[in-house]
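Note that one protein chain is taken out, while the other chains of the complex remain in position.
Letters A, B and C mark the chains as written, and numbering starts fresh at 1 in each.
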Amino acid sequence: MDQATEGMASMIHSRITSSPIDPQAVLSRVGAASDGAVLLFLGVVRDHADARAVDSLEYEAYVEMAEPVLRELAEETAVRLGTDRVAVEHRIGSLAIGEVSVAIAVSSPHRAESYEASRYMIEEIKRRLPIWKREGYVDGSRAWVAGTPVEGP
Amino acid sequence: MDQATEGMASMIHSRITSSPIDPQAVLSRVGAASDGAVLLFLGVVRDHADARAVDSLEYEAYVEMAEPVLRELAEETAVRLGTDRVAVEHRIGSLAIGEVSVAIAVSSPHRAESYEASRYMIEEIKRRLPIWKREGYVDGSRAWVAGTPVEGP
Amino acid sequence: MTPRGAFLYRPGMDSVRTLFFARYRDLLGLGEIDIPLAAPLSLEQFVGALRARGEPFDRLPRDPAVAVNREVVRPGSTVKPGDEVAFLPPVAGG
Partner (left out) sequence: MTPRGAFLYRPGMDSVRTLFFARYRDLLGLGEIDIPLAAPLSLEQFVGALRARGEPFDRLPRDPAVAVNREVVRPGSTVKPGDEVAFLPPVAGG
């Protein structure tokens, strides 16, 4: 990694975590005096999937790969954003309804870049991050969510 | 307003305020067990406008009109979002660099609607809300920001 | 949609509460004035009559954006005694 890249990377934060995500903490990692727009996206465990009532969710990760992939996605997001104000955390393990599975915070001088970069990040997470999700249903059964074939960069 | 509309409006929150905006409080107004996506947009006072260094900002509103217009925008946003989880606050008065001028929180079962509705709200605020902005520059001068001709619904 | 300013209409009033915001307020050196009005006018007639008062009202644009009773109105709208008319410079919220 060259000097310029190192400097650019200084504020970028990415983490796979088995502890609850604190949205406020993720949000507070972004923002700068030159930024006029801040955007925070939260993915939250829903009580339904298609028509089935869900009461719990379990995320499994290939952690040794998910960590560098998430970092890579954050760096790509920073390039699109035009700033290094990018923070992303993805939860793994067992989650209850209403818990945050993913938090993405970005900030930029103008809003268009924040919206575009935030959306890019969540779409790429769904395409490229080696994480799987098993739903537990209220009837006691559980099943892996179908998902999409994983893609490289 | 008919019953259905009243019910639909129950969680919608909109406010013009001269007190500092608490992003966490705005965020906590949205979310429901059926929502998988939450999005918080913050407009923040930047230290530059075009090439000029800004050190303060003053927002003036036609409050008696801005309040119902903001409410109307929130209701339109809820229709696009497909949920009533919409909260918006716009600050007026004197703001320092880094202070939040507008906060928009939305939540919905799927992320596409949240991104689309959040973006709709901020764009419509800029088109339709009777609010004006005067920049104070580091050289002591100040000027009204050019803005865009106001539009109706 | 219910006209949101409907409650503003005060029968028997013989004037129009007229408001100027931001750049227009600075331009005129005044934020509010009551303009006597005995009978309805078109918006264009009302603006024309106001500008015809001369300084400082002739500093207003000939075709400004205007809200009547807190709704942005189109050309050809009517201004009645008791209405609230606001001159709105280009907006810059957000």
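Heads up, the rule we're going with is that a contact is a pair of C-beta atoms (placed from the backbone, for glycine too) under 8 Å apart; a residue touches a chain by one contact, two chains touch by 3 or more.
Since we're looking at a predicted model, the values are computed, not measured.
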Missing chain -> touching shown chains A
Given A:V30, A:A87 or A:I125, the residue that touches the chain left out of view is A:I125
Contact with the hidden chain, among A:T83, A:S101 or A:S114, goes to A:S101
On chain A, the omitted chain is touched by residues 43, 59-62, 64-66, 68, 90, 101-102, 122, 125-134, 144-153
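FYI, only the chains that are shown with their structure count from here on.
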Chain A and chain C have mean C-alpha positions lying a whole-number Å distance apart equal to 50
